[in-house]
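Some chains omitted; the rest stay in position.
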Amino acid sequence: MKLLYIVPGTGMGQAEMERRRRILQSSAGKDVQVDIDESDRGPTSIESSYEEYLSVPDLVTRAVQAEKEGSDGVILGCFGDPGIEAVREMVSIPVVGPGECSMVTAALLGHRFSIITIMDSVVASMENRAKIVGVDEKLASVRSVNIPVLKLANDPALAKGRMIEEARWARDLDRADVIVLGCMSMAFLGVSDEMQASLGIPVVNPAVVSVKILEGLIAAKLSHSKKAFPFPPKFGKPT
Amino acid sequence: MKLLYIVPGTGMGQAEMERRRRILQSSAGKDVQVDIDESDRGPTSIESSYEEYLSVPDLVTRAVQAEKEGSDGVILGCFGDPGIEAVREMVSIPVVGPGECSMVTAALLGHRFSIITIMDSVVASMENRAKIVGVDEKLASVRSVNIPVLKLANDPALAKGRMIEEARWARDLDRADVIVLGCMSMAFLGVSDEMQASLGIPVVNPAVVSVKILEGLIAAKLSHSKKAFPFPPKFGKPT
């Protein structure tokens, strides 16, 4: 089984890409190969709806190519699940987003979950995403650490401290019983297990659960409904 | 007061653009000038989420330019309100979408409204859009005539017949008491008044109500909340 994780943007650098690939691979089952790639063009990070939209056209192109190359499934490498409806329309292989995978996992684990994310500028998008995924009744809150994505990697101690701080508020004030890390740069910090131990409630890592859910769908011979996400009538199935 | 209606795509042709501009202008108040323009790149029509996403990057660019050129407000020329969060993030002048303007107008006029649109492939997007606008409790149904956009203009008699037929089902079966035309090509067919007379319930024309609501916002010195749609943190306000 071959999965492709597509970074919806450019400029991450080969080393970081390879580091992330290894983490994803280590979450995968024995017979699963996880590849990683950037799309051709796109923002260096996504902290706004504008950057999310900028990333979509080339993300779709990369996903279409992945299907032709024989990938068995695609993970959109941004918690906002950018353009997932568009990607699904253009391919038949299963496509998952880390946001939706994390939210449904959180819905299974407790009564109310909170998302800890990067910047206030993406809070409303995540609340809206929860409505479309259909689990918004269980969303207790979205809290941000207000650290830009690119700074997060440079100061992981600060990041971790702030993430735990906001997660505590979510648990104690917003009554969350499950925490979701709401940014892929948080997911690859390697702190979710430590946070889980510290907080005493489950902490859902979107990188890990995306791999596991996509593996599960492929094993179950399931993909998104082409009735729900039909090929665009004007184009039909890409050839 | 100067409004810009941006067609989110290319290939409409100068004549049709000018025809639409005149219709928009005729809906506008005395002191209001309505301009029209295409974005640089984009699909010839939007019948899928994929095409909607394709249209957004250049639509944003065109809106940013409009603000610099002194436009007082922008109408996104597609019923799906493509990328409206992104556009709003990048400008300060008010930005409205025909979908949201039609839906809130319909909510004012009755208890339940139905949207008559082009293709089954956009029905779910519109239902999701209604959730984000926040009026989905009043959405009775979305029905499609299943005629592609580009064919609609070529056979207006067929289009009108099918639109009235589906609107009747919406009224009699889905209990809609207000009808919304769910496609800009329908809006510019010039049939909404006739439909309204024939059906005996209000028929909301998205072209007309977009102009009136945008005029009203500008007169009331209102624009979208920059707390809700902040400039992307990485860029700040475009200069």
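Letters are used for the chains, namely A and B, taken in the order the chains are written, and counting of residues starts over at 1 for each.
Methods note: contacts are C-beta pairs under 8 Å (C-beta built on N, C-alpha and C of every residue); 3 or more make two chains touch, one makes a residue touch a chain.
As the structure is a prediction and not an experimental result, all values here were calculated from the model.
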| item | value |
| --- | --- |
| Full complex stoichiometry in copies [only 2 chains shown in place] | 6 |
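As a working rule, only the chains that are shown with their structure count from here on.
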| item | value |
| --- | --- |
| For chain A paired with chain B, centre-to-centre distance based on mean C-alpha positions, whole Å | 31 |
| Touching residues on chain B, where the partner in the complex is chain A | 43-45, 47-54, 56-57, 60, 83, 85-86, 89-90, 119-121, 124-125, 128, 131-132, 148, 228-235 |
